[in-house]
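Missing here: one protein chain of the complex. Every other protein chain is in place.
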Amino acid sequence: MLRYANPTKFLALSRALRPWLAGATVLLLGAGLALGLRVPPDYQQGETVKLMFLHVPAAWTAMMAYGLMAAASLVGLVWRHPLADQAAKAAAPLGALFTALGLLTGSLWGRPMWGAWWVWDGRLTSFLLLLFLYLGYIALWNAVEDETRAARAAAILALVGAVNLPVIEFSVQWWTTLHQGESIVRAGGPLIAGVYLWPLFLMALGYTLLFVSLWLMRIETAILERRARTVMLEGG
Amino acid sequence: MSALLLRDVRLAARAGGSAMLALAFFAGVATLVPLGVGAELPRLARIAGGVLWVAAVLAALLALDRLFQADFEDGSLDLLALSPLSLEAVAAIKASAHWLATGLPLTLLSPLLGVMFGLPPRALLALFVSLLLGTPAVSALGAVGAGLTLSVRRGGLILPLIVLPLLAPAVIFGAGAVLEVLDGIPNGALGLLGAFSFCACVLSPFATAAAVRLNLGS
Amino acid sequence: MVFRDLSFAVEAGAVLSVEGPNGAGKTSLLRMLAGFLAPASGTVRLRIDGTALEDGEERGKQVGWLGHHDAVKPQMTVRETLAFFAMLHRGAGALEGAMEQVGLARLGDLPGQYLSAGQKKRVALARLWLCGRPLWLLDEPLAALDPAGKRVVADLIAAHCAAGGIAVAATHEPLGIEARRLVLA
Partner (left out) sequence: MSGPYAAYVLAGYAVSAAALGAAVLLTVRGWLRARQRLAALDAERQP
């Protein structure tokens, strides 16, 4: 893994991967949508079950993105790799986007059953807190002027957040059981019947690859911008 | 060791210090909520645990962004870093001084405010114990945020944003402890809160010290 | 990158005066010696009684630091500030003696907020003397001091080095004592 740590090798790798990633993403999303939209309505939720194909992949990608961000932060902090810091920084806005999408499609999906746009359901709440973790991370990056210190500060926050994530997840689930008595129908995921499984899997993989392709491109952008800055500084 | 603790607590307790600020804010929120929500005591009692817990956390956060920044700006932090104490010890002492100056007074004041929310005596005790157990975690995790935003001029603005998600479990378990008494259904909130607080207090100094260390290099 | 290919050694009892234009890295060099800042490459080594200290935080425990800011809290009196740091750094010096030496004898109970910049610098000098650390790192020690104050600095450094200590000072003006010069371009 460390071999790709130097930017030029990374650029070469990323450029090589791009067509495959883009192609796979389009294929997967296309197939997922084609299958998903023609799936029979669920006996209980009717058409809205189709929102599951957006909500679950987005939520999964958001969690995965935070994991990758924390891993990149760890590498950046321990082995002092500026590329890893850039990778973590590039992942955050995408992670925040997928979290927000997960929240939105989640509330749309639950709307018919719960009769309200926002319900303090366990999953949605923990994703709201995840969104705050992302926003805090991005805010810290922008607040600290010096780039190397910002990278390390954000890395520490990402790691502290990662350690806390399971605790937050547990406390929110515990919290929903606490308030169970107050007539909130637990919007647990429906028993995923076979026919729904395939589109869901395709969409989840498609979202994941979409994230990776955007992520790699954003890292490339960061490297190119940094190079432009050094050229400007030296050229001056 | 205790010299630093005493100094910080004395500095916080003095007129310009943060102790009074946190108490005033806590009492302020506790008096405003009934004005907003309405005076029916049964309803207030229901939300008392949550409201007072949230108010206590926010009050504690008020004093946090100056926890390291004051010493950072006047050069004291350099000297603290050169002391025989490790930075982790300094971080732990700073967090404890913050708890003594703000967390503890908030906890002592909470039963009085709980009465204003119509909480029965046993619930007042639960509120008191939950804050006693939970406020150290607020100081510990808050100190991490204070360390991270050390070199940010208006660090105070993003400190809550960074720390609040981390404190969600404390608020959930803290308020849960009060509900446990009100509903009479044991839910183990205090045990979970104690565990969370213990882990936060033990682990946070390492993250705080790392955050301070990277800012010393400036 | 502030400076590169810099290597020098200072033996016990010597004074090194670090000079150079603003932004030449004088402060960064001092912070690196103190262990606040790790060098991108190369090592900083302090040999004391035979043992070599390379780890920044270990070395820091032998450093007497006089920074730009004097670390004097407005709400704490001169005596309280000095007592606190003496206890924190386990300095053995006598409080009253140190205050006299820097010309603050009568100001013991004055809170920091009433002190002038020069007086605050003297408090910092008294603290430096009290804490009795072998390696003194001084960042523009003469700033904000009147002639009498400058003599105090020279006397303190001379006494410190006579006792076998080392002093490295970043300064724009001569220290008033014999010192080796290191100029950062």
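We call the chains A, B and C, going by the order they appear; numbering starts again at 1 in every chain.
One rule holds for everything that comes next: a contact is a pair of C-beta atoms (placed from the backbone, for glycine too) under 8 Å apart; a residue touches a chain by one contact, two chains touch by 3 or more.
This one's a predicted model, so the numbers in the text were calculated from it and none came from an experiment.
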Chains in view that touch the one left out, judged over the entire complex: A
Of A:21, A:35 or A:51, the one touching the omitted chain in the full complex: A:51
Contacts of chain A with the absent chain, listed as residue ranges: 37, 41, 46-48, 50-51, 54-55, 58, 94, 97, 100-101, 104-105, 108-109, 111-112, 210, 214, 217-218, 220-221, 224-225, 227-228, 231-232, 235
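The definition used in the following text is that only the chains that are shown with their structure count from here on.
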Overall pattern in which the protein chains touch one another (line/ring/star/complete/other): line
Highest-count interface - the chain pair sharing the most C-beta contacts: A-B
Chain whose average C-alpha position is farthest from chain A's own: C
Centroid distance [mean C-alpha coordinates] between chain C and chain B, Å: 37
Whole-Å gap between the CA centroids of chain A and chain C: 50
Sites on chain C at which at least two other chains make contact: none
Residue numbers of chain A (touch at least two other chains): none
Of chain A, residues touching chain B in the complex: 129-130, 132-133, 135-136, 139-140, 143-146, 149, 152-153, 156-157, 159-161, 163-164, 167-168, 170-172, 174-175, 178, 181
Partner chain C, residues of chain B touching it in the complex: 3-4, 7, 11, 14, 16, 71, 73-76, 78-87, 216-217
Residues on chain B engaged by chain A in the complex (per definition of touch): 141, 144, 148-149, 151-152, 155, 158, 161-162, 164-166, 168-169, 172-173, 176, 179, 183, 187, 192, 196, 199, 203, 207, 210-211, 214-215, 217-218
